[in-house]
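The complex appears here minus one protein chain, its other protein chains still in place.
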Amino acid sequence: MNRFGNAFRLSIFGESHGPAIGITIDGLPAGIPLCEADFEADLARRRSGARGTTPRREADRPQLLSGLYGGHTTGAPLTILFANEDTRSGDYAELTHHFRPSHADRVAAVKFGGWNDPRGGGSFSARLTAALVAAGVVAKRVLPASVRFATRLAAVGGEQDPARFEHVIEAACTAGDSVGGLIECCAEEVPCGWGDPFFDSVESLAAHLLFAIPAVKGVEFGDGFAVAARRGSENNDRILDAAGTTATNHAGGIDGGIANGNPIVVRVAVKPTPSIALPQETFDAATGRVAPLTIRGRHDACVALRGAVVVEAALAIALADLALRERTNRPRPTQAENG
Amino acid sequence: MNRFGNAFRLSIFGESHGPAIGITIDGLPAGIPLCEADFEADLARRRSGARGTTPRREADRPQLLSGLYGGHTTGAPLTILFANEDTRSGDYAELTHHFRPSHADRVAAVKFGGWNDPRGGGSFSARLTAALVAAGVVAKRVLPASVRFATRLAAVGGEQDPARFEHVIEAACTAGDSVGGLIECCAEEVPCGWGDPFFDSVESLAAHLLFAIPAVKGVEFGDGFAVAARRGSENNDRILDAAGTTATNHAGGIDGGIANGNPIVVRVAVKPTPSIALPQETFDAATGRVAPLTIRGRHDACVALRGAVVVEAALAIALADLALRERTNRPRPTQAENG
Amino acid sequence: MNRFGNAFRLSIFGESHGPAIGITIDGLPAGIPLCEADFEADLARRRSGARGTTPRREADRPQLLSGLYGGHTTGAPLTILFANEDTRSGDYAELTHHFRPSHADRVAAVKFGGWNDPRGGGSFSARLTAALVAAGVVAKRVLPASVRFATRLAAVGGEQDPARFEHVIEAACTAGDSVGGLIECCAEEVPCGWGDPFFDSVESLAAHLLFAIPAVKGVEFGDGFAVAARRGSENNDRILDAAGTTATNHAGGIDGGIANGNPIVVRVAVKPTPSIALPQETFDAATGRVAPLTIRGRHDACVALRGAVVVEAALAIALADLALRERTNRPRPTQAENG
Partner (left out) sequence: MNRFGNAFRLSIFGESHGPAIGITIDGLPAGIPLCEADFEADLARRRSGARGTTPRREADRPQLLSGLYGGHTTGAPLTILFANEDTRSGDYAELTHHFRPSHADRVAAVKFGGWNDPRGGGSFSARLTAALVAAGVVAKRVLPASVRFATRLAAVGGEQDPARFEHVIEAACTAGDSVGGLIECCAEEVPCGWGDPFFDSVESLAAHLLFAIPAVKGVEFGDGFAVAARRGSENNDRILDAAGTTATNHAGGIDGGIANGNPIVVRVAVKPTPSIALPQETFDAATGRVAPLTIRGRHDACVALRGAVVVEAALAIALADLALRERTNRPRPTQAENG
C-alpha cells in the first residue's frame, strides 16, 4: 500500500537504484507559499556527512513537478521528485541468493516471486525516507504556525549522554559494526481535539507512519512502557484549568486518542542497521549452505542519526492529516452556544 | 474514522450506554462456517468476573444481523451487534463539567462542542472492544488454520511473576487504585511474505489497531526498545535454511515490514485505568476551580486483564487484512518458474 | 465494497430476508438535530402502496442505534437499522437453480460459489435502498438549508405525460408485465466550487452511487446524451454575471466536474423490473434445459415509482460528501485578499 492519509493524502514511489523516488501529496489547500528552498533545512538534517552516516551522497534536490503556480500551492496534487544519482548497483549482485540477515532481501524475494528490484534494497531502501521528509515539510505548512517540533536523539547504543554519542558511534565504526538509537520527538501547541476515533487516534496514525520507517521496532507515547508498571493515582494527569493544562504529562498530550493540548511526546526505537562490515554466517540459496557473508557497499553505522528528522516528518504528516480532517468534524455551533 | 482495513474491512459503531454497539465486516470470503457460539470463547476471555475487573456484567451475546446464510458467510457484509444491557447512566452526570483526569471526557467535549455522549465514556468506552474481539474471531477464520496465537499478561504493575499478579491487583483494589500491565502476543506460522509496503508494514497495521485500543501507550515488536541499545552484530537474525529459519528472533518475525516466517511477537503497554476510587484534585468547569473528584460507577482495577484478548484480536485483524491483500499481490509465475 | 465516501462515509449491510438491513454513517458533524420522525417523509415516498408497487409492506421504522444523544448527533458513527418484517422466504426456493432472467441470482451464485443468500435477492435486493434513503435524509441535514431538491418521474414506459402514467402502469400490471421509467432530479443552490477532481467530479460521485441502485442502466447530467449531437456554439453556457449565472444550463450545473452554482440536473434510466408474472423460457440448472419459469412472490410493476426518492438520496449523499470535503479544500485567504 503506497497510500497514506484521508485528508492529507500521500502516494509514495521509487527504488533506491531506479531513476527516481518521489511522493505525491493530494488534499493540500491552495494558496500555501512553497518553493524548492523550503525543503533544504529538513533534507540537510537527513543527509549523510557526519561520522556514522553513509558516504553515499545525493544532492537530494527536490523537483516540484505539479501543484504549484506562482510560488503557491494550487489545490491540485503536489508531486516531489528526487532523482537518484550516486547509485552503484554492482555492489548488490550477490544479495539475490546470499540474503543479508535482518534485511528485506529474502522476504521481498519470497513475496514478489523474485521479481523485486534487489539493488540497494529496492523499494525497501531507507532512501525513500527522503520523500517522507519532503512530505513532512509540506505537512508543517498545513499545520498552524504555532505548532513547533523539538526532536532529539535520546540515546545511542544505550548511551544517554549526548556528549558520548560520537564515541559510541566511532567505536561501532571501528569494529565494522553498527548501533541502534532512541529518537524522541515533541510537538508543542497542538490544538486540543485533534484525533479521529475509533481507529484513527493520534497514536494510531503516528505509529502507522513511524512503523513504516525502516528500522523502527518500538513506538511509545508519553511515559509509554513505564506506565505499565504504575498505579492510576501516579499516572493520572490532573487537570488544572479550563485550558486543560495538566499537572503532569504522563499521557504525552493524548487522552482517549485525542490531543489534549499538552505537548505530544513520542519515542521511537531504531535498530542498529543490519548492514555491517563484519562477516556474518548466513544461508546462501545458491549453495544451500550457511556461509560467511561480507556486505560491501556504503552504509550508515547509526541510522538513528539521520532518522530523527524522518520521525519528525512522520509525526507532522499524521498531525496534518488530522488537522485537515478536523475542519470537517468541527460542530457549529457548540452546545453551549446553542443554548 | 470508524473504518479500518483495505481487504478485510471494519466499520465500528456504538456507545457504552446507547442501545447497542457493533461492527460490520466487509470483504469476507463466502463459505466460511460461522455461528454465534463461535464467539463465546474469546468473548469470555474479555468478560469481567475476576477480581480487578468491573462488576458491570453483560451477556455479550453477539447478534449476527447480516452476511450469514445456512451457517456460512455469504460474501456480503457481516454485521455483529451487541445490545447494551447493564447501563446505569445516572452515574455519569457530574462528569460533563468535572472532567476525570486522563479520561477522554474533556477532549471529547472540546472536539465535539459538547455534543458528545458523556455516559460511560460514550464512544470512547472500552465497551467497544467487545466488537473488536468479535471481529478478531472472524479474522482468525480468514487466516490459515495453521496460524496460532499465544497471548499472555507479561507483567502487572511492574511485577513479572504471574503467581504474584493477584496480589498486586488485590493491593490496588484495596487502595482504591488501579494498575497498569504489559501484554505479549505471539502469532506462529504466519506465512513469509505478508505485509504491504511502503505504508502498510505488518508493524504499521498492527500498531494502528493496537493504539486504537483504549489505554494502550506503547507497542514494540520483537525485542523492541531493547534493540536501540544494541550493535548490529548482536541484533541481526542469521538465516539458517531455505525456509528462513533464523538463529534468533530479535526482529519478532518481521523484516522490512514483511513477515519472515518466524513467530510474530508484539508487546503492548497498557496504562492503569484512570478511573480510580481515590479522590483526585482536578478542574471543575462548573465552579472554575480545582476540586476533589470522586469517581463512582463500576470499573476495572487492571484493564490489562481483559485486554489480552483484545490485543490478540487486533493482531489477528491486521493479519487477516494482509492475508486477503496477499491474494492480489502474489505474482504468477515466479521468476524462477518463468525460466 | 460496502463503503462509500471520503468525508461523509457510508457502510451498508443486510439482506432482504435476513434479520435486518442498515447503514452506518461516519464523519457526521456533531450537533445536528435528528430523530426517527425526520426519516418518515422520505421513507414514505419509497414505501409501497400505489398501484404498481409491491404488496410487501414494511413499517420501515428506522432504529437509531448509535451516534445520537439528547436529540443531536454526537460526532460518533450513526447507525440506522431497519428490521425485516414481512418476509416470505418460501417463495424463493426454486430460484437457486432456475435463475430469473436479468436478475442477480445467477451471477451471485457464480461469484460467491453458491454461498450467497438467495432469498428475495439477498444482499442484491432493492430492499437495501431503504438504507440509502435514510442516509439521504442525514445527508440533507449536512447540506446548507438553502440546497433544495426537486425530483420527478419524467417518463414511464416511454410515456412522458404524467397524466398517463397510471394507465401505462395499469396496463403492464394487467398484462403480468413491468415497465421502465425515467427519473429526473434537480438540486438547486448548490454552492459553486463543490467537486473534487481529478477523479471525484460531481458527476463521478453521483453516478457511482446512482449505478449502485438496482435497475439503473443510464445516467446523464444536464442535456446529457443530447449534447453529443450538438456544436459547441449551441451547447456552451454563456456566463452573464459575477455570480456565474448562465444564459442556459446545458451543463446541468457542472463545469469541469465542479458545481458552477446553477441547478444540478441529473436524469436516470430505470429498467423495468425483471420480476414479471408472465412465464419466461430460461435455463434451469437442475434439469440442464430451458424451461418456462413463473416468478411468484410480490413485486413492483414499475420500480421507478419508488425509485425517485432513492435517486434523490444518492445525489444528496454525493453532495454531502463533497460539502464536507470542501471544508478541507478551501484556501484561506484567497489570492485576491492576499494582495
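Per-chain residue numbering starts at 1, and chain names A, B and C are given in the order in which the chains are listed.
What we mean here is this: contacts are C-beta pairs under 8 Å (C-beta built on N, C-alpha and C of every residue); 3 or more make two chains touch, one makes a residue touch a chain.
All values reported here derive from a predicted model rather than from experimental measurement.
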item: Residue touching the undisplayed chain, where the options are A:65, A:93 or A:150; value: A:65
item: Hidden-chain contact residue, picked from the options C:172, C:185 or C:264; value: C:172
item: Those residues of chain C which, in the complete complex, touch the missing chain; value: 1-4, 6, 10, 12, 99, 101-104, 106-108, 110-115, 121, 123-124, 128, 155, 157-158, 172, 175, 177-182, 192-201, 203-205, 207-212, 214, 216-242, 244, 246, 250-252, 255-260, 269-276, 278, 280-283, 285, 288, 290, 304, 325, 329-337
item: Where the missing chain touches chain B, by residue; value: 6-7, 27, 29-31, 72, 75-76, 197, 324-325, 327-335, 338
item: Missing-partner contacts on chain A, residue numbers; value: 1-3, 9, 11-15, 18-22, 24, 26, 30-31, 63, 65-70, 72-79, 81, 111-113, 115-119, 122-123
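What we mean here is this: only the chains that are shown with their structure count from here on.
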item: Reference chain A; chain at largest CA-centroid distance; value: C
item: Whole-Å gap between the CA centroids of chain A and chain C; value: 43
item: Shared interface positions of chain C, touching two or more other chains; value: 30-31, 72, 75-76
